[in-house]
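One protein chain is absent from this view; the other protein chains keep their places.
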Amino acid sequence: MAKIIGGITTSHIPAIGRAISLNIEETPYWKPFFDGYPPIRKWLGEKKPDVVVLFYNDHGLEFFLNKKPTFSIGVAPQYISADEGWGIATIPPVTGETELSWHICNTLVEDEFDITICQEMKVDHGLTVPLQLMWPGNTYGHIKVIPVCINCEQHPMPSLKRCFNLGRSIAKAIESFDKDLNVVVFGTGGLSHQLDGQRAGFINKPFDLMCMDKIVNQPEELFQYSVRDLVEQAGAQGPELNMWMGMRGVLSGKVTELHRNYHIPISNTGAGTMLLENN
Amino acid sequence: MAKIIGGITTSHIPAIGRAISLNIEETPYWKPFFDGYPPIRKWLGEKKPDVVVLFYNDHGLEFFLNKKPTFSIGVAPQYISADEGWGIATIPPVTGETELSWHICNTLVEDEFDITICQEMKVDHGLTVPLQLMWPGNTYGHIKVIPVCINCEQHPMPSLKRCFNLGRSIAKAIESFDKDLNVVVFGTGGLSHQLDGQRAGFINKPFDLMCMDKIVNQPEELFQYSVRDLVEQAGAQGPELNMWMGMRGVLSGKVTELHRNYHIPISNTGAGTMLLENN
Amino acid sequence: MSYLDNPTPIPGTYFFDGKMASKGYNLNKMCYTFNDKQAREEFLKDEMAYCDKFGLSDVQKQAIKNRDVIGLLEAGGNIYFLAKFTGILGLNMQDVGAIQTGMSVEDFKAMLVKAGE
Partner (left out) sequence: MSYLDNPTPIPGTYFFDGKMASKGYNLNKMCYTFNDKQAREEFLKDEMAYCDKFGLSDVQKQAIKNRDVIGLLEAGGNIYFLAKFTGILGLNMQDVGAIQTGMSVEDFKAMLVKAGE
């Protein structure tokens, strides 16, 4: 049976990709952020996961507003990183895990999640930057990725609870999959940030730290925050916390926090990095 | 407040559109089918609905398998009927109801339906044939249409129960919409038919008649049939019953059956036509 | 447990599920283009060249060549997209039913009428 070994949270903002391209990770601005990653890379190197279930959002590369899904799941054999319009470097194609992806989709629909199933998908920085962070030099060729995309671009957006339960159902699917695979889950994006409006640049450090605490042992306590509350307290892009909740839903009730890092600012964002081992 | 005045079920197969184009409704083959419609047209003429919520499926015009949603809702000001490849005549553009559509979407996401929201959509025979049937000569210009599209083309498909509950949530949205609008709901497609495989041409009249009976007063009893059961008992395209269930979910608990017609065969299909008034 | 986990086949019936959808992706993608008149014309001009453009397998190409609907289904074709292919050939759903069941079109139609009695 496939096994869920742990979860990782990470920012996915494009500026990180640019910093990697420019090789400026060790400059004073970037060092405190990139310093959060070596312990996670070490853990990944030891645990050797086969598959990553990667929660992210698409910021207008694959999905336009003509057809905007709440949840979309990739079932493709390969995903292509493509031009996003403002110059972030693309990365080599990402390998999919078709069979487990479809098994997850079957379980999700059975569990009354009304997903959009994607057999072909361009993936943007939301998915590519985390891979670059975890496997420097784009050495992710041995990893199979299952993209789980959550709408964070247009209201109405799903609740934290719904995303957590999406994760629960994905966990059920993984644990009933008849192959010996080690699966790790990424919750990408967040934490507090606001890109648009006169309040642009808004960051809420206490709220972010509270979320990082709760996500470990009391994720359900975060259900009290509506999407509107998130916009208010964590900025217009604060609902990206949904991806963290999806990740946390895939883990079991009890997890062990092995590592965390929090740094402000990366671009306009409070960047939270965590490594949670599944018990 | 907007009011749900009734529901209509109808086949939507392309051959009907072709028969209308060829003006052969009164030929022996077609007459028993088209005879089912005058009482419904009369009722529509008297009740003068402002809006139609139209449950249908897209048979490969707007949606390809690259991104295939379970449920998609149109929020566009207008929908275009387009070339489907095998020669069915297109119809004039269909007017949307943007504001109520978005209100429905907001309610659905709040109620944990993970819809795909569509601001631009080509609509195929699943939507256009019912409009042609209800408003001969394409005199539907005064009607605003809200398309609700359910995946019936690729497994996994949602259950009858899920589609019924989708309808329940849509009803809640309509009944909380602050405008005096009369809304009618169409459940299109079905009943038993099988287009593909060595069992092509399979029709199950007793099962169809049972569904027509149950849909009136005991729709929940149909929950016992899984999508697999539908394929087995109503043919590979039998899951189109989902659109009837969505429609029935929008109506209240009690409805009055004002009219019904059942005819075999229309093309490869058992065609059920019903008019249910909302109590 | 998904309803798709039931391993018992339904005779003469295909489930277009993940396995089939993966297998038939290129074939269905080609057929999806047939919504467009220009694509239909390009196909008719040189069928096999058009198939190659979408990377169809030899089995899929052979089934296209032979108008072998069952073969196309087994190669991952989805009936709604295949209908756009058979539409090009001027076949309607009763013709396609006859091909798949090995009946004459008249017998196939008679079978449907009988289902109503």
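Read from first to last, the chains carry the letters A, B and C; within each, the first residue is number 1.
The criterion applied here is as follows: a residue touches a chain if its C-beta (ideal position, glycine included) is under 8 Å from a C-beta of that chain, and two chains touch if they have at least 3 such contacts.
Just so you know, these numbers come straight off a predicted model, no measurement behind them.
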Chain not shown, its touching partners among those shown: A, B
Chain not shown: contacting residue from A:Lys31, A:His142, A:Lys205 or A:Lys254: A:Lys205
Selected from A:Ala236, A:Val250 or A:Leu276 as touching the chain missing from the view: A:Ala236
Sites on chain A contacted by the missing partner chain, in the whole complex: 15, 59-61, 64-66, 82-87, 153-156, 194-205, 226-229, 231-232, 235-236, 263-265, 267-268, 270
Where the missing chain touches chain B, by residue: 75, 77, 98-99, 101-103, 105-107, 109-110, 119-120
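The working rule: only the chains that are shown with their structure count from here on.
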Chain contact topology (line, ring, star, complete or other): complete
Chain centre separation (chain A, chain C; CA means) in Å: 38
Between chain B and chain C, centroid-to-centroid distance (C-alpha), Å: 25
Centre-to-centre distance between chain B and chain A (centres being mean Cα positions), rounded to whole Å: 37
Multi-partner residues of chain C (at least 2 other chains): 2-4, 17-18, 21, 25
Set of chain B residues in contact with two or more other chains: 65-66, 154-156
